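First, the structure itself, so that you have it in front of you.
The complex appears here minus one protein chain, its other protein chains still in place.
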Amino acid sequence: MIWIYLIITLLGNAPPRVIDVPNDGGNALMVEWQLPPDSLGKVDSMLILRKTLPEGKVDTVAKAFTNHPEFVDEGVNYKKAYRYSILYFIGPVQIQSKWSSPAEPVAGWIDTRKIPLFILMMLYTTILLVYIFTARKGRELYLRPIAGLEAVDEAVGRATEMGRPIVYIPGLSTISDVATIAALNILAHITKKAGEYETKIIVPVRNPVVYTIAREVIKEAYYTIGRPDLFDPGQVYFATDSQFGYAAHVSALMAREKSATNFFMGMFWAESLILAETGASTGAIQVAGTDAVTQLPFFVVTCDYTLIGEELYAASAYLSKEPLLTASIKGQDQMKLLIMVAMILLSLLSVFGVNITLGLF
Amino acid sequence: MRDFLIKLSKIERRYIYLALFLALTLPLIFPPNFPQKMSPTVKSVFEFIDTLPPGSHVLLSADYDASVLPEVDPMYRAVLKHCILRGVIPIGMTLYPQGAVLALDAFKEAEEYLGARRDTDYVFLGYQAGYQAVILGIGENIRSVFPKDYFGTPIDSIPAMRGVKNYKDIALVISFSGSSIPITWVIYAYSKYHQKVAAAVTAVSAADFYPYIQTGQFVGMLAGMKGAAEYEYTVGKIMKDNGIEKLPPAKAVKGMDANSIGHILIMLFIIIGNLGYFATKRRK
Amino acid sequence: MLQRRIPLVIVFITGVLMSIQYFIPHPISQSAYNIALMWFRGVSSMAYAIAVISFVRHHSRRLKQPQNRFYSAVALLAFLFMCIVGFGFGIEEGTIFYKMYLNVQVPLQATTFSLLAFYMASAAYRAFRVKGFEATLLLITAFIVMFGVTTIGNYIPFIPRLTEWLMAVPNLASKRGILIGVGLGMISTSLKIILGIERNWLGG
Partner (left out) sequence: MHISTDPWVWVAAILTLAIFTFLYKDNPLFKFAEHLFVGVATGYGLVIIYFNAFKPNLYQPLFVEHNLLYIIPFFFGILYFSAAIPKFSYMMRWPIALLLGIGSGLSIPLSFQTYIVEHTKSTILRFPYPNTVLFINALILFIGVLTVLIYFYFSYPHKGAIGTISRIGIIFIMIGFGASFGYTVMARFSLLVGRIQFLLGQWLGIHTVM
């Protein structure tokens, strides 16, 4: 029985240590306590008690296990102070440690761990802005051609030759998805092209907000080429927001309208192959473009041309013929170069046993 | 011959659809019960359990919910039965609140078909909240995490738990999951306590776990319906060899057989298509 | 001028605030974040009204076309029926709304999804031809992996390991490369939207 008294005296005198968890919103405190060296197997369990100041209300915040003499209490508020105590259960005996001195959680104004990320973000923004301003001054910037781009115009031409409509799917996502924005840019271009030849273009949409913008884009495109009369309110509509309901509808649409050309641009999920394979079965020319990596294999297999990942954004910038947008592609490239250089340098350093993380990698 | 090939290469898609429909339907109605050879990662798990001395303990953590049931549940059942057949004591637990009911059903099945008895042939601890705390807690003392089992029996009065205190007394932990929980087991049980860990996961998440097998952090892995079928088949065979006539439904094997026939069909079609393609090209 | 300026001011202010809050752990920033999310969900939920208007208009227009009349009536009636039972009798388990969902929408959804099995087969048959280097690569890897995921693959010694390797190394490399590029494109487009350089979303 002597060791129990030993433990009691050892435990009873040691209040837990409480420190603030840095870089948080003042909602966490870290509680650490010392276990007597021989406590394994003797202490059955522990409860962590918390006293909220100034009220003095005592709560049991958690149960702890012997191997892990620390605990992060995430239930605190930065406007108050707290004291902690540990309640030990040793067989039939309960012992409570002294209360710790009061600790106040601090609410931080900047998360220091994220500073490197912030610097990286600023660097990228600067690079982009530099290129955009260069373009504003009217300097020409070289960009290599993208294979799928000529295909877009050819595909519109084919629908004209065959006298059959074009079906354009601007993806299934919301407007906050960058791929949707790119898809709408490309839609503007295609509508103008198709409008010049008076080829009908049908745009079923899954998202209500995207629907309203797509309608505006089409109207505006017809207006630009001086043919506002071509706009037909039935050509762009909200189909349904159910993913597979939409897929069923578009499949049926392509089969019934016998569209000569189908465009799938934007964000897609599992329905991609349903759309593209039905389209292929009707003999249409198909051009796809998406940044959804999981769906790319299916488009590559079933479509005549596929804009892969970043090519979709690049295509949207090329087609808009807006120098400021193409300039940003240049900026993206420089950032890519920087990342590649960083990857090679950091790997080389690692060969010599130097592992640098820059707080990021 | 060449004309025939060219004709074959232009099969109408409707016939492909029909062929596929039959290829997936017939094996369901008339189960062929193909022999299943275990893939290397499954084999390592199987052999690990198969060579344990009777009376050893294996911790089976049912870290899944109903959404991944078709793939993961057959694995749990198969591994569990394998343990019982080998005289190894499975300790059932879960880190997912919904996992307890699902796993319990598997234990009921083992009772029904193998006559396994609770507390002597197996232990079922049930659910305990907090991934990291639970995994670490078992490393010190399993009683501090699970003072009682799922049915309220104190661990100390369960005969099968005699002498089991922490990971030192557990031969293997298998985490059955559709998420990244097996990695949590690696981080806290393997890295800290050198506990041997295996994973039984869905095909989709398996792709992320292969690197862990290469580094040896997982003893082995059951991946997707295929892994489930391989294990289920082998355990079914052991049951037959032991003279057990009434076998539980082999869901994974059945689904996998249909799936395999479907895959072979696609591959055949690809070959036919290419033969026809070459025949057409040569003619030109 | 005003018509364009106001929305551009709105994107600028909200965009800058939201990207900065990520770096500020203080509760004020956190509650701003939570309010913004609630606003976001609230405002986008109201957009569904436009969807309904467009849906009803589209199908009403088609009621005038003899070949579509019956079908568009089905769509409109189904829509109305769901609204009446949903708003009128609740959406909990056991209600008609729930039963309609479970026995009409779910099977339709699951079956449409399952059509993919057929389309996988026909797409593979049609497109996996040994023409050109890239198509051949695509075919061979797909073939190996298809072998590897079936039981028969286990009888050929190197297939299971090769499948794992293909998934864990080249497949991962290709995904990562594409995603880094996609990420850069996403960020730059978001920046352009906030700064008002990308303004096609205003409708041309």
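Labels for the chains are A, B and C, by order of writing; each one numbers its residues from 1.
In this text, contacts are C-beta pairs under 8 Å (C-beta built on N, C-alpha and C of every residue); 3 or more make two chains touch, one makes a residue touch a chain.
This structure is a prediction, so every number in the text was calculated from the model and none was measured.
Participant: Can you list the shown chains that the omitted chain is in contact with?
Facilitator: A, B, C
Participant: Tell me which residue among C:63, C:138 or C:152 touches the hidden chain in the full complex.
Facilitator: Only one of C:63, C:138 or C:152 touches the chain omitted from view, namely C:138.
Participant: Even though one chain is hidden, which residues of chain B still touch it in the full complex?
Facilitator: 14, 17, 20-21, 24-25, 28-31, 70, 203-204, 207, 214-216, 224-226, 249, 255, 258-259, 262-263, 266
Participant: Contacts of chain A with the missing chain: which residues?
Facilitator: Against the missing chain, chain A presents residues 114, 117, 120-121, 124, 141-144, 146, 174-176, 178, 209, 212-213, 239-242, 244-245, 248-249, 251-252, 255-256, 294, 296-298, 300-301, 308-311, 314, 329-330, 332-334, 336-337, 339-340, 342-344, 346-347, 350-351, 353, 355, 360-361.
Participant: Taking the full complex into account, what residues of chain C touch the chain not shown?
Facilitator: Contact residues on chain C toward the absent chain are 3, 6-8, 10-19, 22-23, 35-53, 55, 71-72, 74-83, 86-87, 91, 97, 99-118, 120, 124, 134, 137-146, 148-150, 163, 165-184, 186-187, 189-191, 193-194, 201-203.
In the analysis below, only the chains that are shown with their structure count from here on.
Participant: So how do the chains connect up here, line, ring, star, complete, or something else (other)?
Facilitator: complete
Participant: Counting only C-alpha atoms to place each centre, which chain is farthest from chain C?
Facilitator: Here the answer is chain B, farthest from chain C.
Participant: Could you state the distance in Å from the CA-based centre of chain B to that of chain C?
Facilitator: 31
Participant: For chain A and chain C, let me know how many angstrom lie between their CA-based centres, rounded off.
Facilitator: Centre-to-centre distance between chain A and chain C: 13 Å.
Participant: Which positions in chain C are in touch with at least two other chains?
Facilitator: 120, 122, 124, 126, 128, in rising order.
Participant: For chain A, which residues are shared contacts with two or more other chains?
Facilitator: Correct list: 281.
Participant: For the complex, give me every residue of chain C touching chain A.
Facilitator: 19, 22-27, 29-30, 44, 47-51, 54-55, 57-58, 61, 105, 108-109, 112-113, 115-116, 119-120, 122-124, 126-128, 138, 175, 178-182, 184-193, 197-198, 200-204
Participant: Contact residues on chain C for chain B in the complex?
Facilitator: Touch residues, chain C against chain B: 117-118, 120-122, 124-126, 128-131, 139, 143, 146-147, 149-155, 160-161, 164-165, 167-168, 171.
Participant: Looking at the complex, which residues from chain B come into contact with chain C?
Facilitator: 11, 13, 16-17, 20-21, 24, 34, 36-41, 203, 207, 210-211, 213-214, 224, 226, 229-230, 256-257, 259-260, 262-267, 269-270, 272-274, 277-278
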